[in-house]
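Note that one protein chain is taken out, while the other chains of the complex remain in position.
Each chain gets a letter, A, B, C and D, in the order it is written, and its residues are counted from 1.
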Amino acid sequence: ASVADAKAKGKVVIGIQGDNAPWGFVNSSGVQDGLDADIGKAFADYLGVKPEFVPLAVANRIPALMTGKVDVLFATMGMTAERAKTIQYSKPYAGNVLSVYGPKDKKIAGYDDLTGMSVGVPKSSAMDTAITAGAGSKANILRFDDDAANIQALLSGQVEAVGGNQFYGDRLNAAAPDKYTSKFDLTILYNGAGTRPGEKDWNETVNAFIDKIKADGELAKIYAKWMKREVPKFPEELPNIPFTVK
Amino acid sequence: MASIGFNELFFLAQGLKWTLALTLIGFVGGGIFGLLVALARTAEMAWLRRVTAGYIAIFQGTPLLMQLFVVYYGVALVGLNIDAWLAVAIAFTLHASAYLGEIWRGGIQAVPKGQTEAAKALGLHYASTIKDVILPQAFKISLPATIGFLVQLIKGTSLAAIVGFVELSRAGQIVSNQTFRPLTVFALVGLAYFLICWPLSLWGARTERRLQTAAR
Amino acid sequence: MSYTLDFSAVIERLPELLLASLATIGLALAGMSLATVIGVLGVIARRSRFKLLRGLVIGFVEAIRNTPFLVQIFFIFFALPQIGVRLNPTVTAIIALALNGGAYAIEIIRGGVDAIPKGQVEAGLALGLHRGQIFRHIILKPALRTVYPSLTSQFVMLTLTTSVCTSIAAYELTSVAQKIEADTFRSFEVYFTITLIYLVISSLMMGVFGLISRISFSYPVK
Amino acid sequence: MPQTTTQEPLIALNGVGKWYGAYHALKNVNMTVRKGEKIVLCGPSGSGKSTLIRCINHLEEIQEGKITVEGTTLTDSARAIDAVRREVGMVFQSFNLFPHKTIMENCTLAPMRVKGLTKAEAETIARKYLERVRIVDQADKYPAQLSGGQQQRAAIARALCMEPKAMLFDEPTSALDPEMVKEVLDTMIGLARDGMTMICVTHEMGFARQVADRVVFMASGEIIEEGPPETFFRNPQHERTRTFLGEILAHH
Partner (left out) sequence: MPQTTTQEPLIALNGVGKWYGAYHALKNVNMTVRKGEKIVLCGPSGSGKSTLIRCINHLEEIQEGKITVEGTTLTDSARAIDAVRREVGMVFQSFNLFPHKTIMENCTLAPMRVKGLTKAEAETIARKYLERVRIVDQADKYPAQLSGGQQQRAAIARALCMEPKAMLFDEPTSALDPEMVKEVLDTMIGLARDGMTMICVTHEMGFARQVADRVVFMASGEIIEEGPPETFFRNPQHERTRTFLGEILAHH
């Protein structure tokens, strides 16, 4: 469906993740929530249509987009050059400060210190990508289905460190006070919206929308609500990741 | 970080509802087509038996998850956009009919040959022979195995998450990601499955015993 | 939909997938072998004089058969460390597969044992053989032969179940596939490919099972 | 005590040849059975007796020759097979009653499904024949609740309910305990007396003497010799027949 179709129908179908708080998730009442959900709502407003959310899992977000089951993905998708060969990214709208977390008393200052360690990451996440790139050959990387399993693995001692996002600190602290801390930051990974390659209308619309919310402070509001921090400064371009359809 | 409260339990219960609905679809679709598969597998035409054998090999030889994926997304690739319900109905039917068909083939072949011959000698036609003579006995013979498979199918419905169903397992995963208590959540989910499956298993075992004593 | 399948990314990483297939086969073989052992020992325990032992086996079988494999493997991986048992993902996966397959094997083999004509046992008794000898020399092989088809199809299912081991980060086919999918977003290509690989693996298994049957159970029956 | 028989041939086999794969099970078999005639078929194990009578109602296909029953030539066409099966009833060594149906249901199934009788009509007929074999009081039991002899009589009644022109028996008493053999044989003798056309595979030589018009002896898929019981038993023509009779009668 094209943007025009969506406008005609008065509905845009947005794919978000179903279990990745605080980005995109389904809350206990069964309603989608989180940063991506709020951005999706703003996007629908921008188009002047109603949003329809499809909660997706990591394994099926791309198929859902490619087969037209959703119009656009706001699904916590870290932007990498390799992935950009398959889907069309928009301009970035969020950034992940990714860190390695580990026990307070252990020295982990950089990738080299991960040598020989088992390190947990949520499978297919930005952390997975970053740590695999940085320490893939040195560390024993265990890829769990989601953040919950990843954190549980650290708590139960199945791994010695985990790659996590900015929220891991709070969670670890709540589960085991004062035991774990952030060790070092990985590269910042930006999230972009995903559309089907070659579909200019969606890409341009999404980019225009992102420009608008960046400019009018709406993104900052949503960011503060969910990420509890300032909007990072976004790069103008990323190597080999085009933001627009060529 | 939330704790596991009423809301979470209610959410899990919603998931349970879908699990039961998906199970029902699998049972009905698998039952009907499984019967056809079993009959084709025991047919007199050699080519039909061979085709069905291939069908069974494919659906028993690949993970159900992949079958769901291929039916829902793969078919959409070639331009057929089907509803998620239809997709799970088709995938579960294919999957369950392969297994049930194989189980019931065994049952049909375990009915002594003399029974078919007696029916033929009385002039009964194929349909009547199957319906009045073979199936009632084959069904009895394969009942325990059938129930065993149905229990596995109930557990297998969890894979429907890939086409977007938030059934019991997926609900558990979601709750676990909100509460960060995967152990508690999955213990609850495990218990729920146990409570659905166990009565069925017990019934299966009881029937098996009853059939065995009756056969003596 | 104008999606064009492009397998180049998958083909590039085919070696990874093939290596992971070997891991999957390894997990499956280890799981099956242990499951068979558990199955036989479980059947012996179920026939024992001690009520408690029989009860334990029944409880074990019911608990395993009526809960999802995912819950079982989670339990071993995440709950056992709380009592000090910490197993790495591969070992966890093998144990979980063995216990799961073992529970089914107990039920299946028991069916085969029950199907052995009473006369066989009586002939053994009349010859002066003891219960253990009768089980080992007279019952076991024909019982396994009777249930061989059910047992092997259960084992094919076990092979496919190895894919769930990805959730505790075990190294096997599905986890590698998901990694490749995440890196490249080539979901269809990846999933189609591994579906095919699973089909090849399970067909190979069936072939090998057939061979084993021809070697081990080749005695004629009427 | 052979019965008088009319001259019309009810069943005729002409040059029948039958192979199981490469194994030649029936070799150029010729045989004519007239209405009311009673034939006892005997011969060593594996000689093709069962095969022969199973070919008559097309439980086995033949590859050579021709089988005609009441004018209908048995081809592979479904109509010919149906017609023939309606005319001949068959009783098996292992009874083959349907275990999940009562004796009454066993007897009414085929008349209802094949002849389209109503339940009431079928039950009337069934009661008549269950009476005939003297187990009408067992009508509501399941096969497993009956003794072997009663089961075999129920199987005979079931076949009779289709009111066939001829009956085929394949060792109907050999799965029975010695004491039950008699009751089944008595039933068969009664049937014979009533003029039923019968082909019966059996080693009960007493029965053969008592009711057979002809005894047919088979070996290795061929009919070796045949004749009325007196001649057959007293003065067998062939060496093979003689050894066979010797063995059969030796330990009695």
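Going forward, a contact is a pair of C-beta atoms (placed from the backbone, for glycine too) under 8 Å apart; a residue touches a chain by one contact, two chains touch by 3 or more.
Everything numeric here is computed off the predicted structure, so don't read it as measured data.
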**Complete:** Check: shown chains touched by the absent chain are C, D
**Message:** From the list D:E61, D:E131, D:D177 or D:D194, pick the residue that touches the absent chain.
**Reply:** D:D177
**Fill in**
Residue positions on chain D contacting the omitted chain are 44-45, 177-182, 185, 203-207, 244, 247-248, 250-252
**Fill in**
Hidden partner sits against chain C at residues 117, 119-120, 122-123, 125-129, 133, 137-138, 141-142, 145, 217, 219-222
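The rule is short, and it goes like this: only the chains that are shown with their structure count from here on.
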**Complete:** Ordered by label, the neighbours common to chain C and chain D are B
**Asked** Which chain's mean C-alpha position is the greatest distance from chain A's?
**Response** D
**Prompt:** Which chain pair is joined by more contacting C-beta pairs, B-C or B-D?
**Reply:** B-C
**Message:** For chain A versus chain D, what separation do you get between their C-alpha means, in angstrom?
**Reply:** 81
**Rounded Å distance, chain B centre to chain C centre (Cα mean)** = 19
**Prompt:** Taking each chain's centre as the mean of its CA atoms, how far is chain A from chain C in angstrom?
**Reply:** 37
**Message:** Two-or-more-chain contact residues of chain C, please, as numbers and ranges.
**Reply:** 1, 3, 74, 78, 187-188
